[in-house]
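Yeah, one chain of the complex is gone here, protein chain that is, but the others are all in their spots.
Moving on to chain A:
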Amino acid sequence: MEIVLCFVIGILFSVGLYFILHRHFFKLILGLMILGLATNLFIFVIGRLTRGGSPIIGEEQEVALEPFADPVPQALLLTAIVIGFGIQAFAIVLIKRVYQTFGTTDLDDLDSTDQIHSPKPPAP
């Protein structure tokens, strides 16, 4: 199971990076989302997978019975998903706004802030 997930995560990372490096805005959004998903899945798997045992302590026990799934990576994952959701929402709105302002879907058109010569100031 873990070996399958490793490949899935690897593929997700490569797809995400490929899309981020792509010039099209829409693929940038997709890339950011897929990269976020890959990261979340990575944390989930690297915290070690235990199937079938929930970390719930019964009424008559002092500690949870082994083997149980570690709840900490799941808690981290949940926080990371929520944060990622907020940031992705912002990124989508930003990209839409950029598209409306510049009227282009090509990231290569956005190179004016990298250029050395600044535009002339407006007449006073």
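Assume contacts are C-beta pairs under 8 Å (C-beta built on N, C-alpha and C of every residue); 3 or more make two chains touch, one makes a residue touch a chain; residues count from 1.
Basically, contacts and distances are computed from a predicted model.
Mind telling me which option in "Deoxyribose-phosphate aldolase", "Multiple resistance and pH homeostasis protein D", "Ethanolamine utilization protein EutJ" or "Autoinducer 2 import system permease protein LsrC" is what UniProt lists for the chain we can't see?
The chain we cannot see is recorded in UniProt as "Multiple resistance and pH homeostasis protein D".
What is the set of chain A residues that contact the non-displayed chain in the whole complex?
These residues touch the chain not displayed: 20, 28, 32, 35-36, 38-39, 42-43, 46-48, 72-73, 76, 79-80, 83, 86-88, 90-91, 94-95, 97-98, 101-102, 107, 110, 112-114, 116-122, 124.
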